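All protein chains but one are shown in place.
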Amino acid sequence: MRLRSVSVALAGVLGLSSMIGLAGPAQAAAKTTTITFAYDFPGPDFELTPLVVAQKLGYFSAAGLKVNVVFPPDTSTTTKMLTTGKAQIGFLTTTDMGVAINAGAPILSVANYSMRNNWALFAKPGSGVTAANLKTRLKGKRIFSYGDTWTEAMLPFVLRHAGLSTSQVKVITAPTGNDLNYLLAGKVDFSTSTTNYEIPGFVGSGTKGKLVQILGTAVGAPDVPIWVYAVTRGYAATHGATVKAFLSALKRATVWAAKNPVAAAADFTAAYPKSGYTPAYNKMGWQLTVPFLTNAQGQYFVQTNAQWTTLATALKSIKLISSVPAASSYYTNKFLP
Amino acid sequence: MAETLLALQKVTKRFDEVTALAPTSLEVAEGSFVAIVGPSGCGKSTLFNVIAGLLEPDEGEVRLGDRVVNGATGHVGYMLQKDLLVPWRTVEDNITMVARLTRRVRREDREEARRIATQYGLGDYLRHYPSALSGGMRQRVAFMRTLVTHQDLLLLDEPFGALDAQTRLEMQQWLLQVWRESGRTVLFITHDVDESLFLSDRVLVMSPRPGRVVADIANPLDRPRTMETLLDARFVELKGRIMHLLHGGAP
Partner (left out) sequence: MRNVLIPIVSLVVVGLLWQAIVVLFHVAPYVAPRPLQAIQAVTQNWSSLWPLTLGTIRETIYGFFTGAGLGVGLGVIMAKVPVLQRSVYPVLVTSQAVPIIALASPLVLIFGFSVVVMVIIVAWIVFFPVTVNVVDGLSHVDQDFLNLARVYGASRWRTFVHIEVPATASPLFSGLKIGATYAVTGAVIGELAASSGTSLALYQEHANTNLNAAGVYGTTLLMTVIGISWFLLVVLAEVALTPWQRRSVARRYPWSRRG
């Protein structure tokens, strides 16, 4: 899964040394459990804000936890870091989960990060594309993809909605590219990403006008969560209390960060000053993330059978996975606070 | 009396402020064999390079036959201690190398190369690369390359300097044979007094700072020369005289 440009992440990695051992206020707690948290992307970005807040406000240390954050070498390695014991808790996309379970990796999603699908197609300002006229505007056009499974899974829904076959558009896959650059330079007609990453990037580019955005869910894509927290089944069985303590502290932090988005984003910027992103980008990105953190009932973290079944069915329809397993093979809510 | 082939008139060469060659005048008769001996730094090679045209004299005149050839190339055969055989060419192609460098190699060039190599004992090595040859064989090939240029004047700069004593003696005898048969004029640099006397009609002794000819000694030893020549009383006497000059003695 990759919905952001690697080039910035590479710059961010250079600043990693500054975060090693970053933890909440020192506690003389007799019993501190150290866990390693693996992010889904090679460098830090604002989706780490709740975790940073939990560290800064001491929620982890209050729960007897010391959390080290590590970053995978590429966007497909977080699952393997969990199963080989390099990390205990991971940040994954739900499509990563689908692929991992299909490949026989014994992992388990323990909480949703966001509750809804903010994946979208984007076009240049003034292009006049809307959800209503997308059908006529999409035909024969070049659509950018980072080659991530999420975009692979969502695009067929959009094409079906528009009444087009895959051969009627040109999907350009460039894992090392930068979608916004290519879109604004006219090398592609549409980019694909999530709104919380694409819009701050566009604003930061200083381009005049408003980026045209067609939310995937408005043009046929299922409204399912994109990111989850996951552990291995083995770790869930033996360290249930630690998982629960972690999620509990993280939920307090998530609620706080949603209520205080500006302060929370500033905390992230302070924790990762060399991430390669500007404070304005972090602030806007986090503000755009907040609305997607809760479901219709205002709940955080809670997973449903329906979200996993819908996703698995979508993945099977594009032959990314071979069968649709029971929803319970993907997740559990039993560690939720 | 043979005609003069090469004549130098007060030829001078300086490098910056250093005089490498003081005003030098000499004449070389057609068909003669002139040896030049001297310690290193005495301007022997500068003298050669001026004659060959690689260096232009600062003053004076280099005359070949009736032409002034100051700073002009293409009129002498030239051979160094390094054989300068190109490793990527066979013996035959190395012999014809000069033709290749100046015009096209013709059928006659190849035939001549094969003939001369066969004549002088390298007929079985025509298709060998130089890396397969001994040092003596390589110098023979280099000399054949010099011969087929058909230049009347051959400048040989210590051509046998890198060979072992035995091979060197064979090569000297071979050179005398070729010289006799080809009738060329040879200017031969060496720092080996025995070699200069064994080969030449005349020995020029040079001394350094500034480089100049300090003695011009006729060599009356009978030809053909053999091992006996080295024991001749006149040989020993001439050798003593030249050694004396080389060590700074008055002529």
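First chain written, first letter: the chains are A and B, and each begins at residue 1.
By definition in this document, a contact is a pair of C-beta atoms (placed from the backbone, for glycine too) under 8 Å apart; a residue touches a chain by one contact, two chains touch by 3 or more.
Keep in mind that this is a model prediction, so the values were computed, not measured.
Peer 1: I'd like the shown chains that the missing chain touches, ordered by label.
Peer 2: By the stated touch criterion, the chain not on view contacts A, B.
Peer 1: Which residue from A:49, A:88, A:149 or A:254 sits in contact with the chain not drawn here?
Peer 2: A:149
Peer 1: Could you tell which one of A:32, A:76, A:207 or A:309 touches the chain left off the display?
Peer 2: If we include the chain that is not displayed, A:76 is the one touching it.
Peer 1: Touching the left-out chain: which of A:172, A:199, A:265 or A:312?
Peer 2: Among A:172, A:199, A:265 or A:312, only A:172 touches the chain that is not shown.
Peer 1: Given that one chain is not shown, which residue among B:40, B:131 or B:166 touches it?
Peer 2: Result: among the candidates, B:131 touches the missing chain.
Peer 1: Mind pulling the chain A residues that touch the left-out chain?
Peer 2: Interface with the chain not displayed, on the chain A side: 1, 7, 10, 74-76, 79-80, 83-84, 96, 99-100, 102-105, 142, 147-149, 170-178, 181-182, 185, 187, 320.
Peer 1: Under the stated touch rule, tell me which residues of chain B contact the chain that is not displayed.
Peer 2: These residues of chain B touch the chain that is not shown: 52-54, 73-74, 76, 78, 80, 82, 84, 86-90, 96-102, 104-106, 110, 127-129, 131-132, 149.
Everything that follows uses one rule, which is that only the chains that are shown with their structure count from here on.
Peer 1: So, what's the distance in Å between the C-alpha centres of chain B and chain A?
Peer 2: Taking the mean C-alpha position of each chain, the two centres sit 85 Å apart.
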